[in-house]
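The other protein chains are all here in position, but one chain of the complex has been omitted.
As written, the chain order gives the labels A and B, with residue 1 at the start of each chain.
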Amino acid sequence: MIHYNLIIIGGGPAGLSAAKVAAESGLSSLIIERDYKLGGQLVKQTHMFFGSEKQYAKTRGINIAEILIDDVLKYQDFIEIMVNTTAVGLYPDNVVTILQKDRYQKLSFDSLIIATGASEKFLAFENNDLPGIYGAGAVQTLMNVHGVLPGEKVVMIGSGNIGLIVSYQLIQAGVNVVKVVEASSHIGGYKVHASKLKRLGVDIVVNHSIKQAIGKDHLEQVVIAKLDEKWNFIEGTEETIDVDALCISVGLNPLSNLLSMIGCEMKYIAALGGLVPVINHEHQTSLKNIYVAGDVCGVEEASSAIVEGHLTGLIASRDLGYQHPNYEELHKDFNDQLRNLRSGPFGKATIEGLKELRGESC
Amino acid sequence: MRIKEHPILELTEAKKLVFIYDGLEVYGFSGDTIASALHALGIRKLSHSIKHKRPRGFYCAIGNCASCNMIVDGIPNVRTCITELREGMVVQTQDNKGELYDTL
Partner (left out) sequence: MLKTTGVADKELVLTRFPSNETLVKPKAITECYEAIPCNPCSTSCPFDAIYIGEDINTPPQVDFEKCTGCGICVYNCPGLAIFTVQTIEDQARFKIPYELLPYPQVGETWHGVNRAGEIVCDGFIEKVSLSDRQDKTALIQVLIPLQYLHDFVTIRRQKDE
């Protein structure tokens, strides 16, 4: 069994950032990534990022991915990378089991950072399993990574930032976005994204949701309808729309299964996206030497995932005796960055969610 | 359908990769996953539900939902959305839960 000082599960913004700071601290690590390439979901983000310069604001996500990957590749002697590798098991004796193609292996570690991210939530409606119904993020991958269009005519369910951004990117790729459908009484994401769509003539409707998908072997039509205050469909408000693709963008679920498996204390916190590990202010779980960073411990923007990765890499290194030369300064800076990113109305859910998670009063 | 021009993405000429899909010789390009190549060919049904055989397609693109699992080079339950396409791959629709090595 091969032993590593630090294993990082997930090669997205959080995992890459953690590996970089760990390497700067003098600690070597292994990154395990189930995709065939690093970068996580940044590799499909063709839009410029928000935030401030420290989180690469105004740089397109695809370019941020390149920057983070380059940073990691600079530390070749410190950072080992395994792509096409899925972590399938986690055991209390500091062992992680991995699957590489059809090869099953055991690895041991001193510390572990779980940065597995999140997956798109699904929605219950008739025929929701028809081909042609996609997660909005999946469509973004299909278009922006592989250059393949999901269809010609699309309806988007959900007006959070992902729904709005992917709608805009569908239009950039030449797809007709017929409608953005939002169940709540107001648009969920940044209004600048909504305004961008609106001026292109995209219809955004609130208090509506999808009732049914129609099609034999693949999606042909969707039926949307108006919702009452209790989110029940109002009879007679149904509208049938011809489409060949439907995107679902109704939020993300933290991919926290591995943490449940190893017996970390978990809590369901709606504001953080679902079942998340209980963590202290140092991103440490209830189990010693198991840390988390990024969406797995609360769904946010990728900017926060980058900073959380930096912070967690810094702390995990310190705990193994590899204190970064600028530890104090960086520790304060990373925490300040997170506070700044979360201090507005869009960060409120995260702040309250984290308080609930830690059992602190709001 | 593939994107031909794009204001942000730099679309570069990719290498054609021939592969076998359910006995047919088809092609995709370097940079494709198996699922994206099939999608570009208009093949939207990648698998089906085990009991009712309802068609299933591409859904999550992160190797999480199992909706795109297929038999690739004899190995069942391959997540085609995160598996890079390679020249000569043999890709088949899977009919069962996937008996390991049952096709070898």
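Operating definition for what follows: contacts are C-beta pairs under 8 Å (C-beta built on N, C-alpha and C of every residue); 3 or more make two chains touch, one makes a residue touch a chain.
Values in this document were obtained by computation on a predicted structure and should not be read as measured data.
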Task: Missing chain: touched chains present in the view - done: A, B
Task: Contact with the hidden chain (one of A:Lys20, A:His47 or A:His218) - done: A:His47
- [ ] Write down which of A:Leu197, A:Leu259, A:Ile315 or A:Leu357 is the residue touching the left-out chain.
- [x] A:Leu197
TODO: Can you list, in ascending order, the chain B residues touching the missing chain?
DONE: 5-8
TODO: Name every residue on chain A in touch with the hidden partner chain.
DONE: 47-53, 57-60, 171-172, 174, 185-187, 190-202, 204, 206, 303, 340-347
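The rule we apply is simple: only the chains that are shown with their structure count from here on.
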- [ ] Mind checking the centre-to-centre distance between chain A and chain B? Centres are C-alpha means, answer in whole Å.
- [x] 23
Task: Contact footprint of chain B on chain A as seen in their complex - done: 34-36, 41, 46, 60, 62, 84, 86, 101-102, 117, 119-120, 129-135, 137-139, 141-152, 172-174, 217-218, 255
- [ ] Please name which positions on chain B make contact with chain A in the complex.
- [x] 1-3, 6-9, 11, 31-33, 36, 39-40, 44-46, 49, 54-65, 67, 75, 81-84
